[in-house]
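Written below as structure tokens is the structure these notes are about.
The complex appears here minus one protein chain, its other protein chains still in place.
Chain nomenclature is as follows: A, B and C, assigned in order of appearance, with residue numbering initiated at 1 for each chain independently.
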């Protein structure tokens, strides 16, 4: 299923950047979950472009809940959320119509869809679709929070600058929920934003590393093989545009350790079991062990840049050069982090519903 | 679906390390594909422990094809392959029965399965299950090869030693298919094996980085979102025990580049389109662009080591120490590479069947 | 997946009778299929209540295609269709708020959704949702027709009156596409409508039997077991509200025959294979044999009637009586037939995409 993800709780997305609307259908959610539209708006504003570090396209992201919510609570039936497109200037893209932006999906979309794709602004490949994921995520994050499960993502690294490590993770997640630019260290935050502005001014773009933590998850979620927590999370995370790497716990760095260094020793305290390190990122054998789940996503630099690049006309197959004229983001890392939170919430809610049944999330 | 993966072509795995047998059901495969049992045996021997760099457990991996193959060809119906367990010395694990090996699945399995799991030798979490994946993969890799699509994985890094970069990828893949220890540079190969022996002699273990290349894939496979090639491959790869990170193309390193460095410029030649670099790993917007697909997996050091570690008795919740006495691998990176090839073949065959229909792989 | 059906081509439905809107997301459809909005409108008008034989609720069924169609053709990305609700008089249902209409879903919905369901007008259980299925079906039926595959359903029996048998099925299907009341024999048509009016005047309702034929389908579609053509069609058909039975070919009547009577002898003519009877309904061993696919659905009488019935208040669990005051259909058989055509088209398009690949339907 191409645009649907999940097993018990499923998300189906639709829409093109410059079409009528984007949106999603969130299904399988327990009846009786309070839907806080103000919270969803707040999440959407964290994803929305803002200031010089983002594109100048301005979208109100006014969403309409078409179904599945009644008197402020989920009914248990599919929740369709539609977000109309408003600030669309397709003319911006006119001159690039057949020029494939390097590392963007223009060329592959044309091969796949045989010329019938809506090419304007990236169409269905646009990062704009992530607004729908965030709207749905607002329902899920809130429901998880009521169960004591919180999710937060910071920009671990961008423009050669690193944020500090997670400390008191619960508190850090709370802090992140209030930050428009999700960096825990204030100096690092300022420095990163400077780097983004500097990339912008040279017509270029930056990527970065997002690090996510989940606290409050019980041990025992996930499966040995194809439904391992890593498998499900990575599947969902790699669907977010621009993600090129996903690692859990120590990730690639674990390959430089000896087993005796990499292993997380268990210890028991007051009848509960913990590990003294967390190189496994809270997951052993594909299953949560009760420690915080930790992972990182590599976000590539935005492919659309205004510097001139070599490319081809994908219709005529002629070699050409291209300098993008439309509005675009010099960096999407700070916007993507809320998408990562939301897609994580989707996977976790689904795993919990699998283990505890349909209604658990609402009880 | 817990132990089934794929959409049109599906693989269902079963079995425990010290139970009757392990095996799999491969379904959805086109009728008329030649099944080369000698080739499957050769693949299995590349996965099988061999020499001092592996566990001393010796399994013949004699497989029985119970169904779905008739007169040497696939029939189009499910192929069940059973591999009986033979060299099982459960006694080896007796003393560790309730001691959770750090970073292994003993503890999480006990939480999840409430004490009913077959704990012997890791049970269903054992790397032994990967033999079933390899047996199925032997059918798929051969079928893909007949279509001009080849897959190969080398040990990019292990014990602080790096292999050379891929060069002529098609030729390198051919070379790798003949190497018991999949390192392209001979000196690096020797050095890595020394490091593994040295880890073994100190009762420790090593991990490493596997790098995989696929050549001959057409442009246009995969989907924008949840069925992106990265999503599907990572889902399958993270199900392989010990994988803690997956990255495509330049992967995490792309986050240190500017957009102008990271982007892969297109060029046309004789009516075909190529990119002059391949930082995207052959995938743009989730869809193959016709360049080689390149990815890397982080393989953690084997968690079972003979050095003493702190842990808990997962029944009594007492703090304990543990030094594993059973047979175990000082490194599984060299064995895992063939599993990665096979699981990659599964994902690719499924994507191709999705695009071209059930029978294409056989025609 | 609760509100999503299909494997390669999927339909996700959403909406409640008296909420904002109903609609659907049709995904996996090949790019390049012409979307004929006039044809969709015509189909919707065949489903829409009309005249005294239907409810007096009047809905324009004005649909908005939010995504997935560009310049009049499918793009290959998800097609979201939204149909706003307009003529909703929730007051009609006020007095029945907690009285479970016998054989309707009021009681079971309340158990399942724990009181959070949108109870107005049946909510998500309302037959109104079928308008979304018809809108999507309009795209699929047209695409199938371009491949020579046509689908038609007549009212085989209603109110004790039988329509004639299918004759020249291709021609009959063409005739049915023009009939607002889908009965091939004119006298039977008049008589059935009289029976419906008579049921209405006594505050009662009627059901009936729908018979569907598909012509132009190739042999070889479907699978031996769980994806048998019968399994997939019945799964989809039983999801249509009010269907209580589905039978293929001779159906239940085949149980009264001897094998020698029931079997459909094969014969060859000009290199093609046919059967001289069609008791199997065009399906042998779950797979199409090239003969017309024939099946029948039992449609129960509309449960909402104005005659007084015994029931309970599902909140207080008190015994009550109920005579429905709202607008309701004395019969939905004539409206359901177009829903059956559309849901059939969904299953067939999916089977064809499975066999021939993503793009086949558009080529």
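Things to note:
Please note the rule applied: contacts are C-beta pairs under 8 Å (C-beta built on N, C-alpha and C of every residue); 3 or more make two chains touch, one makes a residue touch a chain.
The structure displayed is predicted, hence computed values, not measured ones.
One of C:34, C:50, C:64 or C:298 touches the chain omitted from the figure, and that residue is C:298.
Only one residue in the set C:163, C:230, C:341 or C:359 touches the chain that does not appear here, and it is C:230. Residue in contact with the omitted chain (choice from C:55, C:189, C:311 or C:344): C:311.
Taking the whole complex into account, chain C touches the unshown chain at residues 1-5, 7, 13, 100, 102-105, 107-109, 111-112, 124-125, 129, 157-158, 160, 199, 204-209, 219-220, 222-228, 230-232, 234-236, 238-239, 241, 243-252, 254-268, 271-273, 275-276, 279-281, 284-290, 296, 298-305, 307, 309-312, 314, 317-319. Touching the omitted chain from chain B are residues 1-4, 6-7, 10, 12-16, 19-23, 25, 27-28, 31-32, 64-68, 70, 73-80, 82, 112-118, 123-124, 359, 362. In the full complex, chain A makes contact with the omitted chain through residues 7-8, 77, 224, 354-360.
The rule we apply is simple: only the chains that are shown with their structure count from here on.
Nearest to the common centre of all protein CA atoms is the CA centroid of chain A. In this assembly, the C-alpha centroid of chain B lies 45 Å from the C-alpha centroid of chain C. Rounded to whole angstrom, the centroid-to-centroid distance between chain A and chain B, based on C-alpha atoms, equals 27 Å. Inter-chain centre distance (chain A to chain C, centres taken as mean C-alpha positions): 38 Å.
For chain A, the set of residues that touch two or more other chains comprises 1-4, 7, 13, 112, 124.
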